[in-house]
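All protein chains but one are shown at their positions in the complex.
Take a look at chain A:
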Amino acid sequence: MSYRITGSTGEWEIVVGLEVHAQVVSEAKLFSGASAEYGGEPNTHVSLVDAGFPGMLPVLNRECVAQAVRTGLGLEAEINLFSRFDRKNYFYADLPTGYQISQFAHPIIGKGKVLVDLADGSTREIGVTRLHLEQDAGKSIHDQDPTRSFIDLNRAGVALMEIVSEPDIRSPEEAGAYLRKLRQILRYIGTCDGNMEEGSMRADVNVSVRKPGETEYRTRCEIKNVNSIRFVMMAIEVEAQRQIEVWEAGGTVDQETRLFDHVRGETRSLRSKEDAHDYRYFPDPDLLPLVIEQSWVDELKAALPELPEAKRARLEQEYGVSRYESSVLCVEQAIADFYEAVARGADARLAANWMLGDFFAALNRTGRSIEDSPVSAEGLRELLGLISDSTINGKIAKEVLEDMVETGDSASAIVERKGLRQVTDTGAIESAIREILAANNDKVEEYKGGKDKLFGFFVGQTMKAMKGKGNPALVNETLKKLLSE
């Protein structure tokens, strides 16, 4: 189902392209040896190069180039063996040299793609136009003094990848799915931590609207620096609404840069096209063109980890889990790894079921991540083993898992301590059932008179009498036998 917004003149389609700025995971900055670590006291991760001191020169950090190439490979993109750095000139207090070094005319990565999964189970391919390397700017701090601003250059010069999508996105949902998938790929490859709160991933959102069937794009607006997936989706929706209202009122949308105000749920004009900067791009004469070898690209490719799409397909095939289950398990590499550690040597489908259900619920409840899970993969595997070999039943297993989370004890220890071993002695089950049936003669008559639903009642009563430890299959079987006597 295509996403449509209904205005007063009928339905509208939205057209969205995203420019994602992803901070490269690297020890040092793009052109200096200063630490690229997030945080730190203001102006402690700054070299003279970052601060734009006279006579200082940039020297390209090869690891950042490798990270860009790895990312390009993860996006199945063209890797440009020749690329070049340009200067983007503008004045701002947190831009020490008065220009940002970026790749304007010749980016290192060309066309690629991202496959996104949508809620209705369908998938869509979103094109990637290009990826280029550039420097981040510093930070201006305006709220600490009534008359002065402060500048923190810790981020100045940190490497960013700008990943530009084609205008292929047609709904807020697709935008969200694209960002999540992109973040997933970056995290898998280890080229960006994707942490939007710390600003290591931010998006500029280009939005336009048009009538379904129109082939040309209408004027777009760019919403700058949106810093969460939810806000990107909200911004698209309100901006599309705004543009539709403008068009429907007989006006025209002006090309401009806008800001998203999530508190008021609106976008506001930042600057119009006429006020747009003239960045006076030109090749940075301090740097040689970046020429890389195909053999190096091949080496990087060979060393890439398994990517989400491939892992998802493999889990489906290897463990017989559903497509949905495998995509959830592959959201993060650590989850997939955890799953595989559980599934090897256990019932793989049961493992998927438990991870997606009670195990994730336990993580959520305790606020823990997979990396510091209170239950290890081995621990969970042992628990599942106890279910498979009929030592305990599923319901008891839930209780055991809760205990494991709480106490850190092993599943078997808990089963022993609490005496939860399930009863498989048919004699014991039979006598428990006979007692229940005897005590509920009236219901037995009703059942036999055709009220089948009462079967569940007998099961429940039996299990209750057996403190939940009855083997469910045996209880069912014996009940059926005795009721048909």
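Going forward, a contact is a pair of C-beta atoms (placed from the backbone, for glycine too) under 8 Å apart; a residue touches a chain by one contact, two chains touch by 3 or more; residues count from 1.
In the analysis below, contacts and distances are computed from a predicted model.
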Name of the absent chain as recorded in UniProt (options "Glycosyltransferase family 4 protein", "Heme ABC transporter ATP-binding protein", "Glutamyl-tRNA(Gln) amidotransferase subunit A" or "NADH-quinone oxidoreductase subunit M")
"Glutamyl-tRNA(Gln) amidotransferase subunit A"
Out of A:96, A:112 or A:157, which is the one that touches the chain we can't see?
A:96
Of the residues A:197, A:216, A:278 or A:442, which one touches the chain left out of the display?
A:278
For chain A, residues touching the missing partner are 48, 51-60, 87, 89, 91-93, 96-99, 149, 151, 278, 280-282, 285-288
